[in-house]
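Every protein chain of the complex appears in place save one, which is left out.
Naming follows writing order (A and B), and every chain is counted from residue 1.
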Amino acid sequence: MKAELSPRMKVFLYGLMCVLLVPFVFPTWWMVTSSVKPISDIFAFPPQLVPQSYDWTTYQKVFELQPFVQQYWNSAYIAALVTLGTMVVSSMAGYAFARIRFPFANTIFMIVLLGLLIPSEVTIVPLFQMFLKAGMVNTHWPLILVPIFGAPSVFATFVMRQFFVTLPGELEEAARVDGLGRFKIFRKIALPLARPALASVAIFTFLHSWNLFLEPIVFLSSADKFTLPQALTQYTDAYGGPMWNIQLAAATLTALPVLIVFIIAQKQFVEGLAHTGLKG
Amino acid sequence: MAEVTLSRVRKSYGAVDIIHGVDLGISDGEFVVLVGPSGCGKSTLLRMIAGLETITGGDIRIGGRVVNDLDPKDRDIAMVFQNYALYPHMTVAVNMGFSLEHRGTGKAEIAERVKWAADILGLTHLLDRYPRQLSGGQRQRVAMGRAIVRDPQVFLFDEPLSNLDAKLRVVMRGEIKSLHQKLKTTTIYVTHDQVEAMTMADKIVVLNGGRVEQIGAPLDLYDRPANQFVAGFIGSPSMNFLTGTITAEGFAAPGIVLPLPEAAHELRDRKAVYGIRPEHFALDDNGVPAEIVLVEPMGSETQVTMKLGETQVTGVFRERVSLSPGAIIRVRPDLASIHLFAADGGERLN
Partner (left out) sequence: MAVAQENVAPEGRASSPFWTVARRDSLAGFLFIAPQLIGIIVFVLIPLGLVFWYSLHEWNVLANTFTYTGAQNYRMLIEDTNLLEVLGATAIFSAGLVVFNLSLALLLAVLLNQKLAGITIFRTLFFSPVVVSLVAWTIVWGFLLQKNGGINGMLQVFGIEGPNWLREETTAMISVIVVQVFKNVGLNMILFLAALQGVPNELYEAARIDGAPRFKQFRRITLPLISPTILLTSIITIVGSLQVFAQIAVLTQGGPGLSTTVLVYYLYQQAFQFHFFGYGSTLSILLFVIVAVLTFAQWQMRKRIVFYES
């Protein structure tokens, strides 16, 4: 596989990859360009790959029709809290499962892993009832608490455990001789060394929270509480049909920042995710 | 500085006994080497002294204080690990000062102590590097530096040289030894390499199967091993053993009769094991015949594998031997260096 490729083979491979790229790249391009086209041009024939004229008022309407800034903030702060919280909870649990001997550790680990087996859709009905009783429906609490402590963080715990298992035991023993207790060993030795694993946990936790859709539409009912994915679907006309250009403008505003961060830090993203201990 | 005393120290995992009641006294400033084949419990014993393993029974005292239930950090010991256990995310200086940081030592004093240790070990120019930027020997030195900055009562070494190549091992062996002569701190050193044990120790403890086989000065162990295990373990190439019976004519082994010292005659008619080190054979026309199997010239000496009767043994000669396999030479065992062990149990007889 690693043999030198002939020039003809190279041309073929580049060509193949460029064709395959179309469905991956074109939608994003189409989203951005269509969002600045006047409404009359977005379904024009032949399709305008590059906008012929621009209409920026669409972006104004995004903010006029809904409290979009508020919704943006909701999504951002929820995702940030969930990411931070998950990093804390999962690194602690992952560390304990990997490195501390305590009674019933294996049984408890099995119970926790059950969370991987149970799609959040299975428990959505009782969770709704529980949060309803707690008076937390139409607040952001369900979107914050469940991912941090519940099933979604189990995968993160698993990834952290897989990492901590590989940490040389001698380092911890040296730290004990040096006078550190459990918590300090965790904070000063194990955690700093776990940066790559933590980074991948942070990335997929953030994306998971940012993309959450079922939970917001179940738990939230007022526009100023909405998160972005939910808000995007609300730009509809009187008949319930989508206002395409405004939806696309809002979608662009939602997708682009993450996309830009990704392109800047793509190495960390891609290698971080390959790093999740899923290599088998 | 302190003495270390182990009395009837035991360790078991469930029903399996790992250490069977070890008694050991180490005086202040002594360099003691625990040696034995892998799985003999030497590392476990060291880790029990360090406090990294719990002890099942008996007492461990450091400087007169029973430390059985104390945390490693409260035992005033420092340890050098097999893989050095340097913190990868800290520079050499931080690595070395780390333990002081957690003992509430002031910044200025930490810097001073680190500088002092770095000077002794020749690490001063490496203080800002990270462990991954260091060679094996340098890492080893940092690991020692981390141990000495604290000026602990006892140094513990767990096979610290096993990851170095042969040449560097000899160099570091000398460095550890001279460091000990400089600091005079009580040191307990674990190794499976009997050469390390012989060259470094004030006192060697030979362990086997969780039991102490013999304790003594290196040359005492070499000259008068207490049993067949120690005899075979100490010395390289290792001692030859022939089984047979002590008779009036000498030691009757299969196919040959070997000479015995006068004193051995009182053991007449006993079944025994005849032990002789390779270097205690001499070429002598009046000696016993031996058939050459293999000749390995080393330059300074020649190692010859040969058959004494039916038993294959090794001899090391100062002379150069240039004979082919199958030829017969005559060798004479040095009567003063013959060891006799009981055929059952291997205890020393003479």
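Throughout what follows, a contact is a pair of C-beta atoms (placed from the backbone, for glycine too) under 8 Å apart; a residue touches a chain by one contact, two chains touch by 3 or more.
Since the model is a prediction, treat every value here as computed from it, not as a measurement.
Interface note for the absent chain: among A:M31, A:A76 or A:A223, the touching residue is A:M31. Only one residue in the set A:F68, A:Y95 or A:F163 touches the chain that does not appear here, and it is A:Y95. In the full complex, chain B touches the hidden chain at residues 51, 54, 59, 61, 64-71, 74. Residues 1-5, 10, 13-14, 16-17, 20-21, 23-25, 27-28, 30-31, 34, 43, 45-47, 88-90, 92-93, 95-97, 100-103, 105, 108, 111-112, 114-115, 117-130, 145-146, 148-151, 153-154, 157, 181-183, 186, 207, 210-211, 213-214, 217-218, 228-230, 232-233, 242, 244, 247-248, 251-252, 254-255, 258-259, 261-263, 266-267, 269-270, 273-274, 278-280 of chain A touch the missing chain (whole complex, contact as defined above).
One rule holds for everything that comes next: only the chains that are shown with their structure count from here on.
In the complex of the two chains, the chain B residues touching chain A come out as 50-52, 71-73, 77-79, 81-85, 87-89, 98-99, 102-103, 146. Taken together, the chain A residues at the contact with chain B in this complex read 168, 170-171, 173-180, 184, 189, 192-193.
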